[in-house]
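Each chain you see keeps its place in the complex, though not every chain is here.
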Amino acid sequence: MADSHFDLSALAHASQDLYAAVRRDAPLVQCLTNFVSMNITANVLLAMGASPAMVHATDEAPEFARVAGAVVINIGTLSAPWLESMLLTAASARQAGVPWVLDPVAHHATAFRRNAVQQLLALRPAIIRGNASEIIALAGGRSASKGVDARDSVAQAEQAALAIAVAHQTVVAVTGETDYVTDGKRSVRVTGGSALMPCVTATGCALTALVGAFAAVSKGDPYIAAVAALSCFGIAGQRAGALAEGPGSFAWRFLDTLAALETDSLTRESPLR
Amino acid sequence: MADSHFDLSALAHASQDLYAAVRRDAPLVQCLTNFVSMNITANVLLAMGASPAMVHATDEAPEFARVAGAVVINIGTLSAPWLESMLLTAASARQAGVPWVLDPVAHHATAFRRNAVQQLLALRPAIIRGNASEIIALAGGRSASKGVDARDSVAQAEQAALAIAVAHQTVVAVTGETDYVTDGKRSVRVTGGSALMPCVTATGCALTALVGAFAAVSKGDPYIAAVAALSCFGIAGQRAGALAEGPGSFAWRFLDTLAALETDSLTRESPLR
C-alpha cells in the first residue's frame, strides 16, 4: 500500500484530536440527502455532537452552504429539482471554501444517476464515500450490484478507489466489512463495525454525513476527517453489535454507543490497520 | 368462504417455500412510497433479506422498474409529480412482466386520491393491500374513516375485497386484527400480530412492500405471495408484541423478530385459518 510506512499511531492520534474538535465545535452540517436516511443521519450527527441541518431547496440551500461547516450530498432518492439544488449548493460550497462530501448511492443503476454523478464530480468533492460496488462503477468498472446494496468486496474496490482519488484529487472511502480510505498517496484500512450494520438502512448514508462533520473541523485535511469518522463508526458499531439481538436493537444501541464514545477510544481501541 | 376446501397446510408449506426464496434470492424491491414509511419499509425488507430501492423520480423510476423484482406503489404522501411517476412506473413494470403492488392509503379522503387510485387500478396491480376502510371505499362502499386509520373491521370488508379481486383480476389483502386475502376464487384468513401494531406508524406500508418482495419470487402466483408476507408479519408481530412494553419497544423488537424468523415457523406456527 502507498502508506506502508505511515504511522498508524499518529493517524489514530490525529483522529482522536478531530473527534474532540467535533464535540467541542458542534459543526453545522448541511445535508442534501435521501428521504430514507434523513432521520438516522440527523440522529447520528446529534449523537456525535454535531449540528445537522437538512436544507435542500434551490431557494436557500446555496445560501445556507456559505455558513455551514460542511455540505453533504447524497443521491439516494434523487429527482431533477433536487439535482439542480445539489449542483448549485456544491458550487456555492466550493466557492466559499466549505468542504463537501459526495455519497453516490446506486449511481450505476440508471442513466439519470450516472449523469448526475458526473456533474457532481466536476464540482470537486473533498471526499467520496461509497460501498464497493459504487466505487468500482465510479472508476468505470463493472459492478455486480443492480441496486443499493454492495455485491462486491472492499478489497476488489481498492484499485478503483486509488484511481478515483488520483484522477479527481479527492479522498475516497470505501466501506464494507473492512473499510479502505485513500487520498491517492496515503491509504489505510479501518476495521470494526458489525454484520448487523448492512441490515439497518442508511447507516452508510449517516456515515457519509459524519464524514462531513469531521471535514468541517479538519482544517484542510479531508483524509484524516474520513479516517476519523470511519473509526468512530467502527468502534461504536462493534460495541453495538455485541449488545444487539437483531437489526432493530442494533439501530438504537448504535446511537447509544456513538453518544457514549470516549475520545481516547480512538487511540486505545484504534481500528486502523 | 370460496376456499373452504382449500388445504391450509399446503398453503402454509407454499408460503414457507416462498420465504426461503426471499432469503435466498434477496429480490430487489423498488418502492415509490410515502415519506413517513420509507425508513421502516427499508428496514423491514432488509430484516427479511430483501433488497430495498427507493427510486421514485420520473427520470429513472420507469427505467429502474425493468430490472426490479417487484414494484411497490403507495400513495400515502401523494403529490402530482409523484403520481405521474407512479403511473409511468406501473406501466413500465407491467410491460416488463414485473409484478407491482398497490397500497391505496386513505384514497377515500380526497378527490385527488380517489382519481389517482382509479388511474393506478387501470394499470393492473398484481396485489392490493389496504386496511378495511380503504378496501370498502375501493369497492364503492361508504368507509367510516376520514383519514389514514381504519374505522371498519376486516370482516366488514370481506365482500368488498372479493368484489375488487373479481372485477380487477387481482389479489386483495385486507389487514387488521385478523387479515383476509382473496384472489376472487381462493381466500384465507391470517391471524397473529399485536394490538401494538396499529400504534406504530407505517407498519401497513412496510407490509405492502414485503408483499412485493414475496411477489418478486412467487413465479406468477401473487395470492401465495400475499399470504406468505402476511404470515411472516403475523408470527413476528405476535412475538414482538409479547416482548414489547409499548409502541416504541414494539417497533425495534418487531425488526428483531422478523430478522430471526425461522423458515419452518410458517408451517409450525401457521397463522392461516
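We just call them A and B in the order they show up, numbering each chain from 1.
As a working rule, contacts are C-beta pairs under 8 Å (C-beta built on N, C-alpha and C of every residue); 3 or more make two chains touch, one makes a residue touch a chain.
Quick caveat: nothing in here was measured; it's all calculated off a predicted structure.
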item: Subunit number of the complete homomer, 2 shown here; value: 3
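Everything that follows uses one rule, which is that only the chains that are shown with their structure count from here on.
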item: Whole-Å separation of chain centres (CA-atom averages), chain A against chain B; value: 33
item: Residue ranges of chain B in contact with chain A within the complex; value: 26, 28, 35, 38-39, 42-43, 46-47, 51-60, 63-64, 67-68, 81, 251-257, 259-260
item: Contacting residues of chain A [partner chain B, same complex]; value: 34-37, 39-40, 76-80, 106, 109-113, 146-149, 198-202, 245-249, 251-252
